[in-house]
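For this view, one protein chain was removed and the others were kept in their places.
Our next item is chain A:
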Amino acid sequence: MESKNLNGRVLKNRVMKTLFFSATVIALVFLVLLFYRVLSQGWGYLNWNYITSFPAPYPEEAGIWPGMIGSLMLMGVVAVVAVTIGISTAIYLEEYSPKNKLADFIRVNIQNLAGVPSIVFGLLGLTFFVYLFGIGYRLLAGGLTMALLILPVVVVSSQEALRSVPTEVKEASYGMGASKWQTIVRVILPAALPGILTGIILSLSRGIGETAPLIIVGAATAIYTLPDSLLSKYTVMPIQIYKWTARPQEEWQFVAAAGIIVLLIILLLMNAIAVWIRNKYQTRY
């Protein structure tokens, strides 16, 4: 009687373990299917011509070149704005802010901003950057919108990196007669730099895949000249992919899949660089 009950419980444990394992595998299977689908559809269309061509009315001639350049230029704007403001905010919160209500408010606010849907940032950009500031549907408006979108991620990851610098290192610097700012610039920031860089690259890789807010602030769907200034019309890779996916003919799906391969390779490279920096330069205290 007793042992029968025990066997039942052990059996139940085995069955459920298999179930839990299968659930994990199912999630991974989706990932494999997704990669398989993208590669099998897009590989045939991916060639040098595709990478260096402009959009075209025929699938065989279409290319992702303006999207790649647009994405890179957009990330340039985003990096400059989000990095300056993000790191300054993180330094303020970690090193300067007194434990008062304002600092708490800023912290809570950043946490909440991270939960706002990206499309709402698009609406913010549309009112402020496109219309009130009069920038129009230009690269700068998209860049500023995207910078605000990834700002919370940059701040939080920079804060974590700054926090990981041990107090002894700071105290040693103060003990040598360095001022607070000298300590921050010459001791804390260099020590935290690998962590900060990793966080920034990961935030940018989130930004490079974002589509919705850029549709709202008017990234063009097809352009035939490269953007040459901050006030140029532009498009980005995800928007080109979206437009190709939305077309009914099957050939355009292949064109979209080829674009996805390019996008995923760029994301993979960025993540690899982030991991490499973390492993190579991160000092464990």
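Definition applied: a contact is a pair of C-beta atoms (placed from the backbone, for glycine too) under 8 Å apart; a residue touches a chain by one contact, two chains touch by 3 or more; residues count from 1.
Please note the rule applied: contacts and distances are computed from a predicted model.
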If you look up the hidden chain in UniProt, what protein name do you find among "Hydrogenase 2 maturation endopeptidase", "Phosphate transport system permease protein", "Transketolase subunit A" or "ABC transporter domain-containing protein"? "Phosphate transport system permease protein"
In the complete assembly, which of A:F30, A:W43, A:Y174 or A:Y281 touches the absent chain? A:F30
Of A:I64, A:V78 or A:I110, the residue in touch with the unshown chain: A:I110
Which residues does chain A use to touch the chain missing from this display? 9-10, 12-13, 16-17, 19-24, 26-28, 30-31, 33-34, 37-38, 41, 84-85, 88-89, 91-93, 96-97, 105-106, 109-113, 115-124, 126-128, 131, 148, 151-152, 155, 179-181, 205-206, 208-212, 215-216, 218, 221, 238, 241-242, 245-246, 253, 256-257, 260, 263-264, 267, 271
